[in-house]
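A single protein chain has been removed from this complex, and every other one stays in its place.
Chains here go by letter, A, B and C, matching the order in which they are written, and residues are numbered from 1 within each.
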């Protein structure tokens, strides 16, 4: 299966945690930092009114996003939701397109049609998301059916929140995937809140991975702030899916640092809760792990940050310089 | 709570199986026979073209229907589906209205609006069903919410098939009921087929009661052809619900003897499967139990059958003699 | 060679032939495999093409449609069946928010070539939940194409065109036509293009716009009127979205009078749009009001025979309206 052109030419995920390569570890680290910096940059740009609409920050979720999607091949698919703008980055979409998406410029993959955070990228099999929750999860399941029918060994990763597990579409998708043992990974980012609705008003469960018990395939709960734990669970599930053994539901317990969106002050959460979770920041945690193991030093760390910052600045510049779509383009792409 | 006017003045379900009263046992038996004879009569009437549309026979399911609904009080609710015409009979709707419903006469509870088998009865809190599957289950859950909010101790029994557990509405309803510990009993009549779709294409589960694991309340599987087993499970769940402890999902494994509807020859099932299940007929089985315990003798048995037959004939006569609604009534009851 | 086929046989034949011709095509839905469908439209497919291409699904319209959308993204050509349009409401989100918009929202990056076969319509004693039409909503949703044939010939040709179309097509089949309507159908491959309306009867005195099973009711009424000296031009709008405004307007400009007949309830039925187009774009040519003959504004077709009869448009109602308009 071709991986050419993929910015991260990982042919297959590494499955033995004890033997993870230095390259993998550094790669994961670099990607965590990239997601964090891009996301924080997006928030700044929004507050600077460099783009309108809204933005759903994923800061705090990086270990989940990176861990789950890092070992995907170019031919694999992602079905992202509103908080997964960075999944495009992980799959290898050039940053300039990601920022052009925020700015809704003619150079964005959808030529300014979708809202800033609802980003897909057809050339890399990232499904442009609709907002309506569980829709992507459903369509992603359909993609998995198609891949299976075509006899391909590609897989789909579908990202969604705790909130999405309450809606009917979630049930229909997972049930169907269970019946047909589809090559898909359901990654639930359980960040304890759906907007301002706390988990206790969403479900009577303690662990959302228990939802999988209704579908006859494995469901597991992992620490969503531990990138290696997520990577391990996801890469095993990917191998499983690729070899025809069917879907897996992975609940990653994590937290969103900021409001539901940039216009939500999130007063419904206690300061203590937020602070406690910020202490569990996945990035310093992984940094420490790498430094302890001498995989990372201060110098490399600074270099990585500098490189990424430069890349971001260039991308923002590109987005800034890009033209808006022409008004009359609004009527394009309705029908073929 | 008032039970006046209820044709079966059972104030509370009996919960100790070893101590079930003679009255209860004979009452269950009589109701099983009544459901069977009414259902078979409906089938004959359909084949005689005494009514049009369609009919979804519940023959084979009597132990499930009767066992689950028998201990309801008048103030309790039923949310029936397409195969639960007889649930009206169990709750105490006069037979004449049940047959008037089949004949779509002006004397039917809905004045001929719904199709024959989609019967409800507002005065006894039986929700007139829409066809769309899981709709009743959802609306029934809403009723349970309302009852709880009003501080009443009434409960809801919702009937549905295996097929209904695949659709999104099922998930949303049960999840919601779990969160709010609603007073509702979800009775899944798992008859192995949804129209011609076998269970293996509907779910990867062996037992549909496992679906409850996704909602944080009990799910149990019982032999749906054993009226006492169903009665026991249901009456315990009803007591539970009444006392505010929340919902229960009861999967009753049973079988429909005939086609999905009267126009379905059901060639997709093997003769062996059908015959094997007919041997498990819930009625002779319960008869034997009662005869062994000397609760029932041949004479009483004959008397019961004769009484019911007479009642049915009278009801059919009523339905037959009733007028059709006037054409212009079609525009009534659109808005208040 | 053409033989006479029933409407439903034409559909079955189209499915068989297209699945043979193109192995990207597969069918899915409730009850469609083992039993061949509630009306038997898919009969024989499972035996011929196997479970891999004929999928009996769980009872869940949302995932039936979503599974189709998703697999179309990877290049397949799914043809889901919705047993009764009354249950399309469960799949509304997938059709409107996903299928209709995925090409648009990805600026052409993804396309969604699915053909949703939907059984609809009343007059056969189906009652409230087996008689609905529910096509009107989708005509309001650009990105979807909506077709509804009335002849066996068109049923086959439009279905083949739909499956080959790169856009999502909702293919409505009026259940009353399945076995009552027969017409000559070529054995081989042909398509009826999505888009053009069909002039089913030429006339000079008034234009009647209609579609689906009402086409036959209208033609019957037109023959009655012909004997009374009024020649109606009957335009069958067999593609409901996008509408063939050119044919519609040309006919109205010719006859100067316009009537619309549909089975569906009146308010916001498809007749509303047809009337609006005509009254805006052919106003100067109109010699009378744009008249609609439709079902009454009630929630759905009730079951009891006298009530259903009250609902249905029949040739007598159409003739009465034609008399009135012709005399205007």
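Quick notes
The rule we apply is simple: a contact is a pair of C-beta atoms (placed from the backbone, for glycine too) under 8 Å apart; a residue touches a chain by one contact, two chains touch by 3 or more.
If you're wondering where the values come from, they're calculated on a predicted model, not measured in any experiment.
All shown chains touched by the missing chain in the whole complex, by label: A, B, C. Only one of C:53, C:101 or C:238 touches the chain withheld from this view, namely C:101. When the full complex is taken into account, the listed residue touching the unshown chain is A:104, out of A:24, A:38, A:66 or A:104. For the chain left out of this panel, the touching residue among A:167, A:234 or A:250 is A:167. What chain C contributes to its contact with the hidden chain is residues 86-87, 89-90, 92-93, 96-97, 100-101, 104-105, 128-129, 136-137, 139-143, 241-243, 265, 267-273, 275-276, 278-281, 283-284, 286, 288-292, 297-300, 302.
Although one chain is not displayed, its contacts with chain A can still be listed: residues 52-53, 104-105, 111-116, 118, 130-133, 163-164, 166-169, 194-198, 201-203, 264, 267-268, 324-331, 334. Where chain B meets the omitted chain, the residues involved are 109-111, 113-114, 118, 120-123, 127-128, 130-132, 135, 138-147, 149-150, 152, 168-169, 172-173, 175-176, 179, 332-336.
The definition used in the following text is that only the chains that are shown with their structure count from here on.
Of all chains, the one whose mean C-alpha position sits at the greatest distance from that of chain B is A. Taking the mean of each chain's C-alpha atoms as its centre, the chain lying closest to the overall protein C-alpha centroid is C. Centre to centre, using the average C-alpha position, chain B and chain C are separated by 37 Å.
Here the spacing of chain A and chain B, counted between their Cα centres, is 46 Å.
Residue positions 168-169, 172, 175, 179 of chain A are each in touch with at least two other chains. Contact with two or more other chains is made by residues 57-58, 60, 62 of chain C.
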